[in-house]
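Removed: one protein chain of the complex. Kept in place: all other protein chains.
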């Protein structure tokens, strides 16, 4: 691993983000990454965060048109409430703050505590939970579907709504709508090695893959002999479509888990488009890259969001962050 | 690996690029990726290319303000002359074409043949060779320094000059100047697995690293027990500075080889800035990410370019490609 | 009833001796030492059915907790636990941070500002803490969480701290055949069966440290 010691991995990265991105304010000690111009007068602020190891999520999505602040926790560990409280205080212009929370017990609890504390300090807080991973049954017998790739859709689209000056209830409602219309499915071709553990979190021989993995190095629901890119696309896209049943065009995120070469990811994209074509689902936009990652895991995920005119307009709206940039 | 069969990896990826990027023209059969609006009237065109497996280089850098066309070869294999001849014919507006060639015997020979053929067809061709890797001695006993990270600097800055409407000799001179002022050094923390071979190109046990590697999975000059991020930064930056001796501020590219998590890469960036600070070298701009990669190799490289006012202005100029985007 | 049991043993044991802030600080220090010692095992367990961070999460939290106890004045058992809870919430993160933090804080608040507390009072306070954990996390016995160690421990506390430690240890072992229904192990469904829950394991360490603190007086 390219690290000093496991204990300083997150702080080291924050120093690097500060060095590379003068357009951001990085509070290394308190672990908050902010738009330099926050609070932005009259605009709703978006605060997200979660365990580190999923970069560029979330700090790479801080900037005009997306997040106002990000709170990185330790590797694969939800941040602590103090971070979100500090972030909320720093970014609130008076228009309120939306917390974007991936659905993991740790994230939910820590953001909940933070929301209470921030509200005690007079900040109006709304929360949206992202839970898009169809590999997890959303039932009494689980902690509910995990938040994965759809986080990017929620952050981008809600960020655009906030940038337009929409009020907190509207931004929150749009964020919920994006999440409700998004589903993901992920596949691992290798396990992940965290700095603290220093060895792979599970054994995955080269000739096998895990279907239905999350982004924390946990094993998936099922192990199988290696499949081709086309077979994986069939499996993943169908798993998503079974749950989503989109009635119109979709936004597609073809996401790399970190160590899968972009060359392979683009080849996989071709297969994803093929399956969507076969299923009669038109694709409005496709984003390809390593966006919601799991350290050095090889693998990929597919996220689809059933678009509508408003969501497409907000998706296309300008964004200017370290990892996502378009429009003027 | 996330592939169908090794034989179709490049074609599959090109189909995926076509699916995800409607702003590009992708000739899958002939393996050329073009700006959709090429030829651009009155502007010099930039054509680059090389073996695949280094994505987003080069196809990810096709677009306004950077390359006009890219010619991807097989994985780690220079493209064939036919590709560059076709690309040159497609992009030449009459203002001439600059070939940007990384210094590898295969690339040099294939681009040379292409240049002759293109000139026979009436296209004015200039060539610039990128050779920035200080790990290779530039002597009679080697094929000369390899072209690595500086390719991004050359393509971005020459692309901006072409976009401004500068004539071929000027664009060529600027490209040469960027190359002359750029140096790189790379480190591997793991070997690379090509689709054709299917197993790592060399054995690198987890506790060791290779210093002075290129981007083709070849072993480096020296193997050592694992070093910390800080020690690697000391070694790499000093190797670059010894050769470059910049008199002023530099552009810095902190580049991931593909499988190194962005979290680690940002931590490494902090160390690179520390070393540059200790050596009294001011940093004008820092770009961090997986830009000039080597499939699934873990590791990183540092590229520094001694900037001047013109190069900085051209670096900051707008660019709109799949992988690099800024400005309006 | 826990009380009655404790009272019954009082003449021969030391269980009914009251505990002051010093005792609670020692408990926390022994817990921190146990976490430090067992961190790799906790992470290893979490690696099988979670995300391989439980050991380092608690290591970070208990180190911060001990440092805070060194720096800040804590005059009462309640103050020790409230400070401990606040520290865990502010430094652990993950699921276990808010849950353990809440356990400690609620227990501390329940103790109020008494300078000394009886084992029965501690048992009552921890029961309130455990109830708060169940309320916050929505888990119940058999869901393969820390509650599977904490609940039996609290039930046995009235008997003796050693019995509580044994009950917690048994509870942790009993999570092995369970299928997880809460936390990230629940994502694994059937594949969570056959592994010991990391949080139940660390809970057993925490109660063992209490018995150690008691034994050391």
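Chains: A, B and C, in written order; residue numbering restarts at 1 for each.
By our rule, a contact is a pair of C-beta atoms (placed from the backbone, for glycine too) under 8 Å apart; a residue touches a chain by one contact, two chains touch by 3 or more.
No experiment lies behind these values; they were computed from the predicted model shown.
*Asks:* Thinking of the complex as a whole, which visible chains are touched by the chain that is not shown?
*Replies:* Result for the missing chain's touching partners among shown chains: B.
*Asks:* Of the listed residues B:44, B:75, B:125 or B:244, which contacts the missing chain in the full complex?
*Replies:* Only one of B:44, B:75, B:125 or B:244 touches the chain omitted from view, namely B:75.
*Asks:* For the full complex, which residue in B:216, B:273 or B:320 touches the chain that was left out?
*Replies:* B:216
*Asks:* Which listed residue, B:48, B:110 or B:190, touches the chain dropped from view?
*Replies:* The one listed residue touching the chain not shown is B:110.
*Asks:* Counting contacts across the full complex, list the positions on chain B that touch the omitted chain.
*Replies:* On the side of chain B, residues 6, 51, 73-82, 104-106, 109-110, 112-113, 135-137, 140-143, 146, 194, 196-197, 201-202, 214, 216-219, 221 touch the unshown chain.
We take it that only the chains that are shown with their structure count from here on.
*Asks:* Report the chain ID whose CA centroid sits closest to the centroid of the full protein CA set.
*Replies:* Smallest centre-to-centre distance to the global C-alpha mean: chain A.
*Asks:* Computing the C-alpha centre of each chain, which chain sits at the greatest distance from chain C?
*Replies:* B
*Asks:* With contacts counted as C-beta pairs, which pair of chains has the highest total?
*Replies:* Result: the chain pair A-B has the most contacts.
*Asks:* When you check chain C against every other chain, which residues touch at least two of them?
*Replies:* Within chain C, no residue touches at least two other chains.
*Asks:* Using the touch definition from the top, which residues of chain B touch two or more other chains?
*Replies:* In chain B, no residue touches two or more other chains.
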